[in-house]
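Showing just some of the chains, left in place.
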Amino acid sequence: MYHVLESQQFDVTWLEGTFFPLAEQMAEVAKNGGNNDLHGRRMATFFFEPSTRTRMSFEVAMHMLGGRVVFSTENAQRFSSVAKGETLADTIEVVDQYFPDVIVLRHPDVGSAKIAADVSRRAHIINAGDGRGQHPTQALLDLFTIRMKFPNINGIQVAMVGDLKNGRTIRSLAYLLGKYDNVRIFFVAPPSLSVGDDIKEYLTRHRVGFSEVGDIHDIADCVHVIYQTRTQTERGGNMNGDGSRFRVDSSVLNLMALNSIIMHPMPINRSNLAETEIDPIVDDDPRAVYKRLQIGAGLSTRMALLKLLLS
Amino acid sequence: MYHVLESQQFDVTWLEGTFFPLAEQMAEVAKNGGNNDLHGRRMATFFFEPSTRTRMSFEVAMHMLGGRVVFSTENAQRFSSVAKGETLADTIEVVDQYFPDVIVLRHPDVGSAKIAADVSRRAHIINAGDGRGQHPTQALLDLFTIRMKFPNINGIQVAMVGDLKNGRTIRSLAYLLGKYDNVRIFFVAPPSLSVGDDIKEYLTRHRVGFSEVGDIHDIADCVHVIYQTRTQTERGGNMNGDGSRFRVDSSVLNLMALNSIIMHPMPINRSNLAETEIDPIVDDDPRAVYKRLQIGAGLSTRMALLKLLLS
């Protein structure tokens, strides 16, 4: 593994035998204030779309391991050479020669990370989200989170809820879950935001059971995980007033098993509380892991990935 | 003191016995190129409003003491998760788990630093300006500047001039001056931009003498300090052509005592020299400390604050 571009490139042997054990170690390293394993290593982050969490977790992960962030841009779309008509391939080909060991890239176009990987001769490319495409490191942290509660992923039942058309995190997670046995996925979305055919075909090919469901209340009592997502209004997502069937609130909490968990890739849209995808009262429920376990998992897994790529 | 949210939280014993002596040491440390006292400590800066000076002085202060800035964003309003509808509380609650030791926050909403402090379980929060609210580290540097010229703050007479309605620095400084004895404050502003009732009530409660004055020339000869401010046009401030009564120019210089000083929190608006709050000729007067003493004080006091919080 040289570049990290999509979830399909990971296999269960690597995940269970190498990656997750290392991520567990990294959680301890972070708690103890970091180490110096990546001393002398250099990261550059190129974010062509808004992000706080992802960029910060990568940059902090690098610092935690003693590496340096030698260049960082939070709105490359407007402030970089792209504004002057440069192609992404040209940008990366050039940037690669400033000796970054790893380039973390977020870009609005599907396939952009692949384009970057094709021209990079030296730097590792990490896809930190490419439009509606993938977000493979999110999938790693999501699976690591699930595994902390359910050490055996085989047989797990997961509901993915909300804007499944535009959300790249559910694509990446579905691909990753498809590597395990007896997994069952419930896709819970309005017809206009239903999950893409590419995912359904992949799951069928890998003999992963899945169903499409029109109301979260129909499956809340039988899943280990509710994976809620934000409606991607910036990509045209819209619940059309149908949000209550795709929202986690007290009525859903009442149905869920006591040892189940509620995840969310964050951020949660709370600009309008009547339409938010997770009622704030859910935050205090012990089953809600999106603000705690899942965040910590983001740091640990990114540290593990950097350590594997760079040391 | 865990968080730094407002000027009221400092008392004279701490200021005179602990903080200012340390800030004096820090001035020496900076002059000698820094030290390594905060090695391994991590700062994250979140600026939701434009800033050069404040962000830079905090980041340089951290570097000067051997710490690291692990994340920095200069326009979080547009480029962070807030653009996706996330609440500030959710942002901070999450960010706190990436192990920053201190989060420096500037935000347009009054009370935002308090919100951040309420959800942070680990990171110290420093309020670097919350809308029209407070800017307590500015008050510390302002008082440190005054103290360099007038070691005994008791009995000091200070004129605060300009847009007193929208300026948060005068609020924070007035609260801090109110801790000392026999202080007298002259508020010099047009009626539409006069100082808020909250400040006047606070001063009355603490038995601090103050007056409201309609022309800077009326008090220029009797104050130790003229504290000039910028009209906050971005918050609706407007001098309505009345600027000459609230401007420092040669006519004011001629009235001022030889050992008095002129301060300004910077930046000075010089986009229109006919309306600027400080005539450029004032810059060369030895009584003008806003470009020298006051700037150095910013670095020293922020280093002192970081050292107190983090070591």
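For clarity, chains are labelled A and B in written order, and residue numbers in each chain start from 1.
By definition in this document, contacts are C-beta pairs under 8 Å (C-beta built on N, C-alpha and C of every residue); 3 or more make two chains touch, one makes a residue touch a chain.
Bear in mind that the values here come from a model prediction, so they are computed numbers and not experimental data.
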item	value
Overall number of sequence copies in the complex as this file defines it, 2 displayed	3
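Here is the rule we use: only the chains that are shown with their structure count from here on.
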item	value
Distance from the mean Cα position of chain B to that of chain A, given in whole angstrom	40
Residues on chain A engaged by chain B in the complex (per definition of touch)	30, 33-34, 47, 50-53, 55-57, 59-60, 63-64, 72, 74-75, 230, 234, 266-272, 291-292, 295-296, 299
Chain A-facing residues of chain B, complex	40, 42, 44, 68, 70-76, 78-87, 90-91, 93-95, 97-100
